[in-house]
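Handing you this structure, nothing more for now.
With one protein chain removed, the remaining protein chains of the complex are shown where they sit.
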Amino acid sequence: MPDEITLSVYRGDKSGGQEVEFKVPMQTGMVVLDALHFIQAHDAPDLAVRWNCKAAHCGSCSAEINGSPKLLCKTRVDDYVGEVIHVRPMHSFPVIKDLVTDVSWNYEKLRQVPAFQPAIKAPFTLQQRDVDRIQEFRNCIECFLCQNICHVLRDHDAKDRYWGPRLMIRIAELEMHPLDTGDRLELLKGAAGVGMCNITKCCTVVCPQGIDITDNGIIPLKERVADVYWDPLGGLVRKLHK
Amino acid sequence: MSEDIAYHEYDVLVIGAGGAGLRAAIEAAEGGLKTAVLGKSLLGKAHTVMAEGGVAAALGNVDPQDGWETHFYDTMRSGHFVSDYRMAEIHAKESPDRVLELEYWGAVFDRTPEGKIMQRPFGAHTFRRLAHVGDRTGKELIRTLEQKLMTLDVDVFQEITATKLFKDQDRVAGCIAYYRDDGRFAVFTAKAVVIATGGWGKAYKVTSNSWESTGDGAALAFRAGAELADMEMVQFHPTGMTWPPGARGILVTEGVRGEGGLLFNSEGERFMEKYDPARKELSSRDVVARGIYKEVKAGRGTPHGGAWLDITHKGAAFIKRKLPGMYEQLLSLADVDITKSHFEVAPTIHYTMGGLRVEAQTGATSVPGLFAAGECAAGLHGANRLGGNSLSDILVFGRRAGAGAMEYAKNAKMPKIDGAEVQAEMQRVLAPLARTEGENPYRLHEELQEIMANHVGIERNGPSLEAGLQKMQELRERTEHMQAKGSRQFNPGWHGVFDVQNMTLLSEAILRGAIARKESRGAQWRTDFPDEMEDQGRVNYVQRLTDHGIEVRPEPVPQMPEELAALFKRGVAPGLANSARKE
Partner (left out) sequence: MAQTAESLQPTKRKSHSLPYWVEPTFTVVALGLFGLYTLWLVFFQSSGQFHNYLSPFFSPTESWGIKVLPAIWVLWSPLLFRATCYYYRKEIYRGFFHDPVSCAVPESRKYYFGETRFPFNWANLHRWFWYVAVIVLVFLWIDAVQAFIFNGHFGIGLGSIIMLINVSLLTAYTFSCHAFRHLIGGGSQKFSCSDGRPTTRYKWWNRVSTWNENHGTYAWVSMFFVWFTDVYIRLLMNGVIHDVRFF
């Protein structure tokens, strides 16, 4: 067992930067965030990194570790024994400093989603089975790792045409709420751009909350859009049904 | 100094974007006032997001005998009767409405078979009372408030730190803050200010709290003339993680015991039967934390100085459904599968019962125009907080403080902030960056934590407290000379300077409170005064900052009116007494 690990951490800001190596004494059960805290306390007091809970509850500490998007507080150092641990900021958002990126775009879009419009006043009568689906989505910690990995945003920078997986499951949790009366399908097809997703599932792979973003969120949303825009027959049946 | 400063004016300025702050802002904005919220982190990431177990509200969904009287009774008893009964009464009466309001805004709680909001048992609650969403209730709460806030016209300032409150004559006039990302300053002038900045658990090393919990708001208000109360009351949560070292202190929710988890010492004895035969594991937190502490001291601790917590008998499916976050947390951080194995827990600093002294109805502090709510305020929890009472606290009193600030602002003129004071504060804030040598904020924070652990931990005594105070005063001196390397851009070292200054101030208040209270009560356990004393039980220790330092004085605990006092005379919780009578 090595008593020391090597981290190569991105240092820089808007104007650019590069990775800098640090040595950190290895401790049992250490996570990457612990190692970064050690660096802050001993070598680089101004190393910028976001974190809050250190327990994978808040979704602040998103970054890319050896190329894959992860939560710093949940990634164990001993996953990388014998390797240099490269820590870089999220790729899809502008760097503010070091590991901290500007994620304000996500909040802008969240604000644009029409809110919950309940049909009746609380208290609601809802069975657990009615809410299981939405509880899965509401388990999101807004770490934006899915937004970061989604190739539509990452490689094509199509933020003007697609709001990304986090926003899709936000819309899904509202559309699937048994008591919601809102209709967000036009938005979904239009500005939010569900059609831009090609269901290649990278978002699902990186989600630290294990939310089945594609299968349970985006695909059902695509089907809802198809209900209205690609299925006149189904539309007719539903009308008659009502 | 030529600085690019942003100036803003608001009717109501809320400092703090946790549950209390967001709820206050919603109230003021719905009342039509121009409102802003400031937070040190991104929106929705405040400390509140970490709350796990649930929110206490006497909805009576699973135990119909429950009602506000019983919730009130449980709260007062667990607070060892030094709580403000008016707050406890308002809290017990209003929490159900606040929870239902969340449901209406889109929160999705776990359900009962009848389709109502599910409620789980928790330590020292007579009935099953905690509305919850698995073990991630705080997230549901803050997310719902965040989403509600987004529908309103509220300006949200993220990642910005307030460093000083300004006054115009007697009343509060606003604050100055710096943006964490680039160090720019912003000055906020406001008719009314609500402090909702949470607790100061980070003054201790082993804590469940996030880095944000440095008590900024309480310290700022204290400096601006507001009073603190009950500062000696700092809650140890009995079950924090002990291992691995990096995870030490991270919370294991009380929900584990609520759902049936049992505590054992290294000899396999279920020791809580000794300390509280009736409630055992589900006794109040002060009792369970002391129980574990005593076992460890007696040499019956686990390898890393704690007790075993075991919930394996409930079966894997149950555990994964009811405590998914805990299962995942222990598996990923400590390699323990809690469905198959017991695991170690030890007390961890969790909550600060003390804080700004406020009026029960409105959250008003002693400074006109300045309001406070949430963990930074004192009064509701007395000597020991009940699990789940904090999330309901921040909803009930967040709303009330928002309403109080709104009423005040409606009848107030826009105050003026003195430009010279702004300049002086900017110089003070920038000074650490200019120093070529000085104390390292990380080191001082460690020293602070060491003093707190050694002198005012779970077990206290007079001489040690006095020695601690001595050290703390010396430390406070040194915090004036900290140095921060690097630039104003997102610089944690620099940010740490102000955190440490705020924490040392409040830590001194903790020590002073603990010295003043010559008895053991709730979280305050003094080996030189091991018993509860009647005379001490009639006072709260109130502190104020003067030119000569901190002054401590006893203030009488408000006395309950007859009809409330009567609830405690039957010797059994009101809900139980009523149902017994019916039978």
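Here the chain labels run A and B in written order, and each chain numbers its own residues starting at 1.
Just so it is clear, a contact is a pair of C-beta atoms (placed from the backbone, for glycine too) under 8 Å apart; a residue touches a chain by one contact, two chains touch by 3 or more.
It should be emphasised that the depicted structure is a prediction, and the values quoted were computed from it without experimental measurement.
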item: Of B:E3, B:E114 or B:D170, the one touching the omitted chain in the full complex; value: B:E114
item: Residues from chain B at the interface with the omitted partner, ascending; value: 113-115, 242-244, 303-304, 308, 334-336, 341-344
item: Residues belonging to chain A that touch the chain removed from view; value: 1, 26, 28-29, 64, 67-69, 76-82, 91, 125-127, 129-130, 149, 151-152, 154-156, 158, 161-162, 175-178, 180, 193, 195-202, 205-206, 215, 219-220, 222-227, 229-231, 234
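As a working rule, only the chains that are shown with their structure count from here on.
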item: Distance between chain centroids, defined by C-alpha means - chain A, chain B (Å); value: 28
item: Sites on chain A touched by chain B in the complex; value: 13, 27-31, 34, 40-41, 45-60, 74, 76, 96-98, 100, 102-104, 107, 110-111, 115-116, 118, 121-128, 130-131, 134-135, 138-139, 141-142, 174, 177
item: Chain B to chain A touching residues, read off their complex; value: 41-47, 49-50, 100-101, 103-106, 108, 110-111, 114-117, 133-134, 136, 138-140, 143, 147-148, 150-151, 158, 181-182, 210-212, 243-247, 250-251, 325, 328-329, 332-335, 440-442, 484-487, 489-494, 496
